[in-house]
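Here's the structure, in structure tokens; my notes come after.
All protein chains of the complex are present and in place, except for one that has been dropped.
== chain A ==
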Amino acid sequence: MFARRLILVLAAMFALFSATPQLTLVTPAYAVNPDEMLKDPALEARARRLSAGLRCLVCQNESIDDSNADLAKDLRLLVRERIKAGDTDDEVIDYLVSRYGEFVLLKPRLDWATLALWATPLVVLFCGIALAGITVAGRRKPKAPPELSDAEEAAIARITADHG
């Protein structure tokens, strides 16, 4: 079992690095199958919610809930096993991260490496507001109209002469 998973993970890494076209061709996603589902609807709902945030490692940005890859199926079963064993949501996530790394999370956790990612919207927005504020405030001071160039002065003189 472990060997099979290892092969799949290696295949995933291979797919991501070498980007072979064959693996990018999507076959229809069959996602969750009826036989995988938990009997208890509350537990199943939790499993579905967790699955939606976990990445299928062999797919491109697809959650294990959407993917039909074998690895995704294994992960879905794993999530349900942990839930049945009484894990909380956080414990399930921690377990998966300990096995597959942060890569498995579609929503990266906030740490030093992802700080810039999470801060982007706020930083850009505040910089934008500050910039707009400064520009608008600076612009409201009356400014002398720009000087006309000699050519333009000459043109005006010519036009006024014509009409005069």
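Keep this in mind: a contact is a pair of C-beta atoms (placed from the backbone, for glycine too) under 8 Å apart; a residue touches a chain by one contact, two chains touch by 3 or more; residues count from 1.
Note that in this section contacts and distances are computed from a predicted model.
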Chain left out of the displayed complex - its UniProt protein name, from "Xanthine dehydrogenase family protein molybdopterin-binding subunit", "Heme lyase CcmF/NrfE family subunit", "Carbohydrate ABC transporter membrane protein 1 (CUT1 family)" or "5-oxoprolinase subunit PxpB": "Heme lyase CcmF/NrfE family subunit"
Selected from A:Leu77, A:Val124 or A:Ile159 as touching the chain missing from the view: A:Val124
Chain not shown, touching residues in chain A: 15-16, 19-21, 23-35, 37, 52-53, 55, 60-63, 66, 101-108, 113-114, 116-118, 120-121, 124-125, 128-129, 132, 136, 139-140, 146
